[in-house]
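Working notes for the structure below.
Only one protein chain is missing; all other protein chains are in place.
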Amino acid sequence: MSQKSLISITDFSKEEYLKIMELSAKFEANPNQSLLKGKVIATLFFEPSTRTRLSFETAINRLGGKIIGFSDSNSSSVSKGESLHDTIRMVSNYADMIIMRHPLEGSARYAAEVSDVPVINAGDGANQHPSQTLLDMYSIMKTQNRLDDINLFMVGDLKYGRTVHSLLMAMSQFKNPIFNFVAPPELAMPDEYKLFLSQKGICYFEHLEFNDIINQADIIYMTRVQKERFIAPADLTKLANCCPCGPTIG
Amino acid sequence: MSQKSLISITDFSKEEYLKIMELSAKFEANPNQSLLKGKVIATLFFEPSTRTRLSFETAINRLGGKIIGFSDSNSSSVSKGESLHDTIRMVSNYADMIIMRHPLEGSARYAAEVSDVPVINAGDGANQHPSQTLLDMYSIMKTQNRLDDINLFMVGDLKYGRTVHSLLMAMSQFKNPIFNFVAPPELAMPDEYKLFLSQKGICYFEHLEFNDIINQADIIYMTRVQKERFIAPADLTKLANCCPCGPTIG
Partner (left out) sequence: MSQKSLISITDFSKEEYLKIMELSAKFEANPNQSLLKGKVIATLFFEPSTRTRLSFETAINRLGGKIIGFSDSNSSSVSKGESLHDTIRMVSNYADMIIMRHPLEGSARYAAEVSDVPVINAGDGANQHPSQTLLDMYSIMKTQNRLDDINLFMVGDLKYGRTVHSLLMAMSQFKNPIFNFVAPPELAMPDEYKLFLSQKGICYFEHLEFNDIINQADIIYMTRVQKERFIAPADLTKLANCCPCGPTIG
């Protein structure tokens, strides 16, 4: 596998996914590698995400690398008006790799284009979060011993949840997946993803609530409602209000 | 000593205190140990405390460990509404030990209960700060060559100062301590601690001001007034106003 950026889960082929799963199992069994010895990795979090940041920083530490970075844009020069272009150009001169979280969709792709070093997208707005998807796939592999023939239930916020979209794209590359979407209408899976599945001839079903069909699931993928992604907080209130008395067809 | 959490200074026995003092002297003489080699330690500071955080991070670095964490809750996912339970569960999967500072009393004990890895309480509200107490005991040992038979003057904010309470609990385990409390009435040692000493048959004396008896002190433990612990800032102003003309009985 060449040294390249990971921006979207579609950047990798099925074969590369499987290679990453294999490496992950190896690192999980014996994490104290010196793989990153002498390497400096930048973790640039333009919005806070403890869970994601600490997971990357743990991985870097366990693989022997050193860390520079920031955990939110308030304590960085972004508050002085420095552009993303300048920040990335600067850091790509300091670090051997950049891991980046940014609130704007498309920012990670842009960063990879201006960086001299590989960029890993740790989430760009509502767009992509590919490392989360790799982890999700690894969890499926560990519990099911396969990535083919998976009946996958996706539940909750299927509209704004970027991990849902990324996992859908990734799993669609494997044999005979079945997708079941459980969400209220306001948070339904966007049409573009349903169209994508249709065009690949992949089965999907939509439900407004849980029902008996859940028993067929290999994996149930639950998401939280991401209030920080809603444009208007009123949307969330409306949703919270309507949920208990929501429709019952499924 | 087994791998266990340090939440309250009462978690350890007198023998364990002495063992820690002995280890501390060894590490002070030769700090470049590889004791924590390959270990990742999380420093989770839900409220800022540079002094405490940097002291722990220095110790981790000098003992060969790696660090992940955050220095205040604004740059962590706590601002997204993540619960303490979830944060601790997550981090205990990443790190080999958790060092935690939190504004809520009891939070450290709760964290230790839900964590898979040992938790060190680096201060939970006005409750406990046991590592500070270990350091205080180490300072007493270094200067007095003993922990028994200490005449200890505690001065200043004896009401809200958690280090004062922890040191009282710790020193009460050693032979023949004498406690002298010097504080204005608003910041007097709480009754529960005086009751605790009485029940153990340990002598204590209360004073409103310094006086000649200070010459008998082996140790004078001065505290600052912790304005961040006062419920109403007005209390502090009142105190500041009354101090210069305070009562003179002692």
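Note that the chains are named A and B in the order they appear, and that numbering of residues resets to 1 at the start of each chain.
We adopt the following convention: a residue touches a chain if its C-beta (ideal position, glycine included) is under 8 Å from a C-beta of that chain, and two chains touch if they have at least 3 such contacts.
Predicted, not measured: the structure shown is a model, and the values here were computed from it.
Peer 1: Specify the residue from the set A:G69, A:P118, A:G161 or A:P184 that touches the hidden chain.
Peer 2: Answer from the full complex: A:G69 touches the omitted chain.
Peer 1: Taking the full complex into account, find the residue in A:L23, A:M90 or A:L195 that is in contact with the omitted chain.
Peer 2: A:M90
Peer 1: What is the set of chain A residues that contact the non-displayed chain in the whole complex?
Peer 2: Spelled out for chain A, the touching residues are 38, 40, 42, 66-70, 74-82, 87, 90-91, 94-95.
Peer 1: List every residue of chain B that touches the chain not included in the displayed model.
Peer 2: 32, 48-51, 54-55, 57-58, 61-62, 71-72, 74-75, 227-228
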